[in-house]
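Got a structure for you, questions after.
A protein chain is absent from this complex, but the other protein chains hold their places.
Chain lettering (A and B) follows the sequence in which the chains are written, and residue indices restart at 1 in each chain.
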Amino acid sequence: MNLLEVDAVTKRFGGLTAVSRFSLTVGAGEIVGLIGPNGAGKTTVFHLLSGFYAPSAGAIRFKGVSVVGAKPHAICRRGLARTFQIVQPFVNLSALENVMVGAFNRTGDVMAARQRALEVLDFVGLGARRDVLARELTLSDRKRLEMARGLATRPELLLLDEVMSGLNPTEIEEIIGLIRRIHAQGVSLLIIEHVMRAIMALSQRIVVLHHGEKIAEGRPAEVARDPTVVEAYLGEEA
Amino acid sequence: MTGEVLAGLALGLLLVAPPFLPPYFLEILISVMLFGYLGAAWNILGGYAGQFSFGHAAYFGIGAYTSTLLFLRLGVSPWLGMLAGGVLAAAFGLAAGYLSFRYGLRGPYFSLVTLAFAEMLRVIAVNTKAVGSSLGLVIPNREPAPVNFVFAGKLSYYYVILAMAVGAVWITRRVARSKLGYSLLAIRENEDAAEASGVDALGMKLRAMAISSFLTALGGTFYAQYFAYIDPTITFGPSVSIQGLLQAIVGGAGTVLGPVVGAFVLTPMSELSRAAIRGRAGVDVMLYGIVLILVISFLPRGILGSLRRRP
Partner (left out) sequence: MTADLLLQAVVSGLLLGGVYGLVASGLSLVFGVLRIINFAHGAVMMLAMYTTYWLFTLAGIDPYLSIVVTGPLFFLIGMAIQRVVIEPNRFAAEHNQLLLTLGLALFLENLALVLWQGDFRSVRPSYAGASFVVGEALVEVPRLIACGGAIVMALALFAFLRLTDVGKAIRALSEEPEGAMLMGIDVGRIRAVAFGIGAGCVAVAGALVTPFFYVAPDVGESFNIIAFVVVVLGGMGNFVGALLGGFIVGLAESLGATLLPGSLKQLVVFGLFVLVLLFRPAGLFGGGRDR
């Protein structure tokens, strides 16, 4: 049994089909990359997995149990956490308070949540800025904060949505390192990314989405050579 | 923490000074405590959860009418009636809240629907003979009987409302330092991100609504017992709703002491304005309007909200 099983999922918005018969699996301990040109439907897939959208057809199973129709907070409770493409911090709360909200996923006790949050903040490298208001953090720090908040919920699977966008090369290297450390802790990852270098380096397996359909899947090197994939990206540039 | 020391000193003064105050000041202090109390009750849903109710008068009215009717018709002590009113209001709040939140009403739409609910209750009260229609209800027997929530002098009423206000502040503090409090703040800041972090937004908002509506209703009973007269406009009308939110917004929504601070600023201001321009109703509310505009424009986090500094 795989950790995550997406089975021929389709999502329609009125007359528009955003995702069409999309299938994907993530095994325990895997890092899977999800790539595709802009508008391919990648974030829609994340919304479907995390419960913000309900599929028009198909099945989604997390740890063997269907999550279709479950609310986002219930899915998070089960162990699936996500970040957002445009970071969504709680701007008027401090970094610590932000992460505590995630920590409360597993406990009702304030002290325990605080403890967990401090650990996670240190882990992502934000320990020194724990009392800074989220609105005053840099973009790079906000991305770390979002990942920290997700990690505090003790997920088994973490969905990362373009965490590298807007970061400079040094910051990208740092985040790659952080993702590796997260993986080493036993968290499986499904990563949407445009920064090719990063996703090629991190992923064990890559799935390519184009116009809502899977057009390729395989090891990074295979996918990079696949003519349909190249066509899809070049076609977008033209 | 100088804030806590100051608050403690203030509380000490509030406990000890009133027996020596002239009646006029005692009356004002009672108003301050009542409005601070209502503000604190509103604050839990409005300031912490970020759900701006414009119709909290619904709960105030339910509280006032429930205890008064139970007392007048069945001889039930208003102390018990107060609890009954609170429970009834909480039930109504949960129902209204569930409908609103379940159907995803947020922001201004939530405010509008709460306004509609309060107005509906007011219209029903006006048209129901059994509750006195627009003439309202009078509590006739003013013979002191503490067991029936009727006191000889204003001083006793003062201590009751002081206790209620302190209680409301204490409850706010407890909530703020709990999982509920953090969850509510998260919902206020970004409901979707909160959900994605495991926060049951609907459940948490309903909890806040239950506490807020219960407390507000108790205030309604106090009002009924203190003034011995209620009618649909006083209890279900927009002015009560506005009073509650005004204290919280001016003093600092989402802070523990904000509503009380707001009441200490707004009530004397209102009294002074009415004393300055006698015989013209509405001067105080006119000022409220100006204060609201100024606060939103220049001090949007309210007095205490703006004073808060973080390292």
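Note that in this section a contact is a pair of C-beta atoms (placed from the backbone, for glycine too) under 8 Å apart; a residue touches a chain by one contact, two chains touch by 3 or more.
Everything numeric in this text was worked out from a predicted model, so none of it was measured.
J.: If I'm reading the header right, one chain is hidden. Which shown chains does it touch across the whole complex?
T.: In the entire complex, chains touched by the missing one are B.
J.: Taking the full complex into account, find the residue in B:Phe35, B:Phe52 or B:Phe71 that is in contact with the omitted chain.
T.: Spelled out, the listed residue whose C-beta touches the missing chain is B:Phe52.
J.: Residues of subunit B in contact with the chain that isn't shown?
T.: Looking at subunit B, the ones touching the missing chain are residues 50, 52, 54, 99-100, 103-109, 111-113, 115-117, 119-120, 123-124, 126-127, 238, 242, 245, 249, 277, 280-283, 285-286, 288-293, 296-297, 300.
Heads up, the rule we're going with is that only the chains that are shown with their structure count from here on.
J.: Express in whole angstrom the distance between the two chain centres, defined as the mean CA positions of subunit A and subunit B.
T.: Here subunit A and subunit B have centroids separated by 43 Å.
J.: Could you pull out which subunit B residues touch subunit A in their complex?
T.: Residues in contact with subunit A: 177-179, 182-183, 185-186, 189-190, 192-202, 310-311.
J.: Okay, in this complex, where on subunit A does subunit B touch?
T.: Against subunit B, the touching part of subunit A is residues 50-52, 71-74, 76-77, 81-82, 84, 88-94, 97, 100-102, 104-105, 107-110, 113, 131-133, 149-150, 152-153.
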